[in-house]
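Yeah, one chain of the complex is gone here, protein chain that is, but the others are all in their spots.
Our next item is chain A:
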């Protein structure tokens, strides 16, 4: 285990987690007013109405894919009768479709952001950085999915996934990660950058998905404390 590897796969993920959690707490405490989607629909809605739902729905699939791929160990899957081959066929089909849809949608969104004057004017440097990292993360993700076309014994199921689960239980498995192919490493690193950016960019709006709306009464009353 080289110094560089332990920096990348032991130190960096924990720094990422600390910044992510700490950043969210800071942002929530000190910037509730800035916590918003900062929608640009008022300026332009034709492109947005196609690209934004496509992006978000596809992203939801991508997230589900990441959870299944990273959190559920291979032998658990095999225990319920999902062979490695069947898993990869599924992962490639659904992950490929969702990934490509996300990539197309983010492309459309960036195109819209750049070409529609008012939308571009409302784009901050923060947004630009975020979009660049997000697009790279999606692009590298799609490439790794396609590269996983040939199921092999050294896919992410035996490398990235055990390392990721190890990080979560405070026993990061650097050796497993070291065997992963370069593509996966790049995708993982970009992912960490994205997670670091998350609390400080407009991405935070994802955490306010208003599921409570389904359960609250329609009319909200408030009374000043007496």
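Just so we're on the same page, a contact is a pair of C-beta atoms (placed from the backbone, for glycine too) under 8 Å apart; a residue touches a chain by one contact, two chains touch by 3 or more; residues count from 1.
The rule we apply is simple: contacts and distances are computed from a predicted model.
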item	value
Identity of the absent chain, which is to be given by its UniProt protein name, from "cytochrome-c oxidase", "[Citrate [pro-3S]-lyase] ligase", "Nitrate reductase subunit beta" or "ABC transporter permease"	"Nitrate reductase subunit beta"
Absent chain, residues of chain A that touch it	29-33, 35-45, 48-49, 52-53, 55-57, 117-118, 121-122, 205, 208, 210-214, 216, 218-226
